[in-house]
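Missing here is one protein chain; the remaining ones are kept as they sit in the complex.
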Amino acid sequence: MIVLSEEDVMLKDMANGWTADRAPVPALRALRGQLADTGFDPALYAEMAEMGWPAILIPEEFGGVGMNRVSLGLIAEELGRNLVGSPLVWSAAGAVSALTLGTNQAAKEALLPQIANGSLAAALAIDDENHHRPHTISTTAQKYESGWVLSGAKRAVPDATGVGLLVIAAQLEDTSPALFSCPVDTAGVTLTSLDRIDSRGAADIVLDNVSLGPDALLGQGQDYLDTVLDSVRAILAAEMLGGTAQAFETTVEYMKTRIQFDQPIGSFQALQHRAADMLGEIVLARAAVYGALQAIDAGDADASRQVSLAKAIAGDCFRTMAREMIQIHGGIGMTDEHDAGLYLKRAHVLDHTLGNAAFHRERYARMLDI
Amino acid sequence: MIVLSEEDVMLKDMANGWTADRAPVPALRALRGQLADTGFDPALYAEMAEMGWPAILIPEEFGGVGMNRVSLGLIAEELGRNLVGSPLVWSAAGAVSALTLGTNQAAKEALLPQIANGSLAAALAIDDENHHRPHTISTTAQKYESGWVLSGAKRAVPDATGVGLLVIAAQLEDTSPALFSCPVDTAGVTLTSLDRIDSRGAADIVLDNVSLGPDALLGQGQDYLDTVLDSVRAILAAEMLGGTAQAFETTVEYMKTRIQFDQPIGSFQALQHRAADMLGEIVLARAAVYGALQAIDAGDADASRQVSLAKAIAGDCFRTMAREMIQIHGGIGMTDEHDAGLYLKRAHVLDHTLGNAAFHRERYARMLDI
Amino acid sequence: MALDEQQFRQQAQDWLTENFPPSLRGGRFIMPHTQEEGSSPSADYLLWKQRMAAKGWSVPTWPSEYGGGGLSIRQAEILAEEMTRAGAFNPIGGLGIMMLGPTLLEYGNDEQKARHIPPIVRGEVEWCQGFSEPGAGSDLAALRTRCEDKGDHFLINGQKIWTSFAHVSDWCFCLVRTDTSVKQAGISFLLIDMKTPGVEARPIELINGVSHFCETFFTDVKVPKENLVGRVNQGWEIAKRLLQHERSGLSSQRNVANVEQGLPHLAREYVGTDDAGRIADADLRTRIVQHMMRQEAYGLALKHRNAEIEAGQDGTAPMSSLKNLGAGVAQELNELAVEILGHAGTGNRGPGFSNTELELTSGWLYSKCFSIYGGSHEIQNNILAKRELGLPGA
Partner (left out) sequence: MALDEQQFRQQAQDWLTENFPPSLRGGRFIMPHTQEEGSSPSADYLLWKQRMAAKGWSVPTWPSEYGGGGLSIRQAEILAEEMTRAGAFNPIGGLGIMMLGPTLLEYGNDEQKARHIPPIVRGEVEWCQGFSEPGAGSDLAALRTRCEDKGDHFLINGQKIWTSFAHVSDWCFCLVRTDTSVKQAGISFLLIDMKTPGVEARPIELINGVSHFCETFFTDVKVPKENLVGRVNQGWEIAKRLLQHERSGLSSQRNVANVEQGLPHLAREYVGTDDAGRIADADLRTRIVQHMMRQEAYGLALKHRNAEIEAGQDGTAPMSSLKNLGAGVAQELNELAVEILGHAGTGNRGPGFSNTELELTSGWLYSKCFSIYGGSHEIQNNILAKRELGLPGA
């Protein structure tokens, strides 16, 4: 259920206040042109860490706060409202899930406390090419006595340029997938920073016979990989929900103030009805997103399906809302100076991150054997 | 091009006037409960024959007038406006195409003059089951010295109960499809009249070792069958276009007269914009329908694709418009007394006749190798 | 609290095991009205009805003072889950339960509540709704049915329309005009016994052949003054509240009863599957999947709303949105069902069509009114624009 605990309400209010104060949309604009560096503002991430956000899913024994995915989703939603740039999702949901769901005790002990306190941020390198196909990973991992050797290429890895740790998907010799931890400065790892439309950081990565120690393997198997990815996808869906909600509210406010034909354009019924229909779409997206987060928290058997539901619906909803935001703003919405374009661009990139709406519709269908 | 010849304009005006005068929507209502008989009014069909409509595509040498498909489409469009019941499409486009595109000279000489003067009406029996699958016909035709034996069952054959001639699709021993002419009173042919939502005639047909003479075969091969079917589909699309246009115009008129909140509901911008968008859809449908008719007339290589384009777009457009007709009329549109439901029902049946929109989208895709 | 929930769940299970007649497993609610059409309920059905009425679980959240179950919303939800699990169903329904009951509990006086609510709980009295008029559809407040104060009674003259089941109902809750000089502020809320002389209901046939909606005529109908709910001219306020209950009721109905095993099952049967086991028609399959996802998200939205209400929070999902979404999802479902059937989805009557096929086809036609009744899609959008979004009037 969407009903929040007092703790969660406090968390959400805090995230809302902090984002409005410290990381409003202009903070994203300020990142432009600095992408070769980090793709996000390390100082802001340090503040997030002080508030304990990267530690939310980390068990207390590893220095975390042991809260659940709904809590992290609430934060992601608030960050999504203002398009905040940070590696939080990849670190707090991605790397943390890769570690906690894995079997590598040494890695947990070594890495989780650093992630918890924010000193180590992480990125997830999954896709080998332009589409998300986690069941046919082409990057390979070969086992030697001294450890592992990874070879291949990773495409458009979000926030890779600004973090210390890469969590890399590779195929083992038995063709099952696995995740490896790999410090970003390991020999053989080459990053090419990408300039993407959403002004956030990302990089293409070449892995040229990258040697990793025997402890680099965090976990393996298709189920393991899917569960880790679902953990991130649900949080990404929450981020998209936040972006959608903000785009909607900004647009409705504009409708109240923009005067044409001697009246606010919000008095025109054609626009009113489009806004009302859009509100309904957001109702569905919100239900799907919190349903997915709760399903993971509850360990529901159908959590994966719920995640695909949420990612697909939130993806479509954010795209549609961003388009409507531009259309209803008219010419001003087409200018770089206005925020509407930023929401459209972020919607597009997020939709394509870890499987777009079409990918998740197909996954949903297969899980129901349709 | 949609530009009409003077001859066509006269034909269209004549069809429009005749339909409004002799076969307005109440004439369809009058058919209800009489379906076990003919499913259409033979007297009205006789009048159509007097005007030469069944003869339009028939060459002059066989008693026809040798006009083209655009001409027949114009008539179908006008009939579609008032949901006129008649076997015209099946006789004038279906049976005539089966004959003229076929190789059976004796059959042409015997049947075309009768179809031309209206003394013989025909139905096309294609589907073996609930879906249109003209590439997997299960009804079989076996050749004997004395002629042919047909066995199988035909589903929901429009107007079969009121006509004298059946044109039946069956599979030859080499699995290629063929069309056979079969008088409806041939031994072994059993018709079960169907009561369908559109108040038009239709029947399920059982073919129990039906013996036909050696001249019963009209033509064979997949291309032949497809071309005959396309000839009918294009005319059905024109009928749907007419229904759509009338449903639209009736709805717009209602919007001008129905008062709510002290003003005509047509003054509400939300409804205005829906009507304006719908007008655009009709523009597309009209272009597609006349494009297809012209493509057949011109013998264009891509005529089949154009037909699928037209059938799919007109099918979706009619369905959507009929739904909007009910919604905008509100409660009164839900009553049997009002015509809106008749348009919805006819849209549904026509859409499913010789392949619904989804069937034709898939066919279109395959023809473009997508 | 989770512990209490567990306890209640156990109680509900036990009570259902003891009281729900196994012969009714998988059955469903039979409207008393439809008895005249030949499907009279079995002895077990009547027994089940009686037991549910006695327990008050036909209206689980109504106060036990008037025969209700006195449960919390969360408990009612658990009860519903357990009933589903047991193959059971609520044998009592109708507009009395969905609309009038909650309204009377709020606006009725003690005498009205004591008189009218217990029979509703027991499913003994059927109510119909006299709101719309030929000239007052979406613009409901334009209604003109006249109510004159004749001292010891009210005198009613006018015409209502879309009065569902008026021809077989016992009572009607009705909006009448008590002041012609103002619009909304001149309306009163009246309870009318349908057996009163001067009341006549004529069924209207719908596009799918059913005719449970009526035109209802009131000619010099005398109504006792005790049947006025609230004050004279307070009717619009009461009606708005009642319409919220209607929206709420309509938005919680899943409207999917006709396709019990779901669209994929129907599609596998009528369309078949490809080599990979997928529904054979890729275009259709894509739309079925999209629909099922909307359906599931909509179900989650309803669940969330119930949880919020239970927790005493304002619902984050506006009722008008849920009403529109529910209607849209149900219409989509019905469209897909008849598309899947192909020719089998074109029947008006047999032979040539199975009963299931005819029901799906009829249900599809009927589903077109989901976005009209209970306040059309357009009216809900007007409400949303004004109340939820605060957009200015034209």
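In order of appearance the chains are A, B and C, and numbering begins at 1 in each one.
Everything below uses one rule, namely that contacts are C-beta pairs under 8 Å (C-beta built on N, C-alpha and C of every residue); 3 or more make two chains touch, one makes a residue touch a chain.
All of these numbers come straight from a predicted model, not from anything done at the bench.
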Which residue of B:Ala43, B:Ala187, B:Ala301 or B:Ile370 touches the chain not shown here
B:Ile370
Can you work out which residue in C:Arg74, C:Arg177, C:His245 or C:Arg285 touches the chain that's missing from view?
C:Arg285
Where chain A meets the left-out chain, the residues are 127, 129-132, 155-156, 192, 194-199, 204, 259-262, 265, 268, 270-271, 323, 326-327, 330-331, 333-337, 340-341, 344-345, 348-349, 352, 356, 358-359, 361-362
Residues in chain B touching the chain absent from view:
1-3, 252, 255-256, 263-264, 266-269, 272-273, 275-277, 279-280, 283-288, 290-291, 309, 312-313, 361-362, 364-365, 368-370
Need a quick check: the contact residues on chain C for the chain that isn't drawn.
282-283, 285-286, 289, 394
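One rule holds in what follows: only the chains that are shown with their structure count from here on.
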CA centre of chain A versus CA centre of chain B: separation in Å?
53
Which residues belonging to chain A are in contact with no fewer than two other chains?
268-269, 272-273
Multi-partner residues of chain C (at least 2 other chains):
378, 381
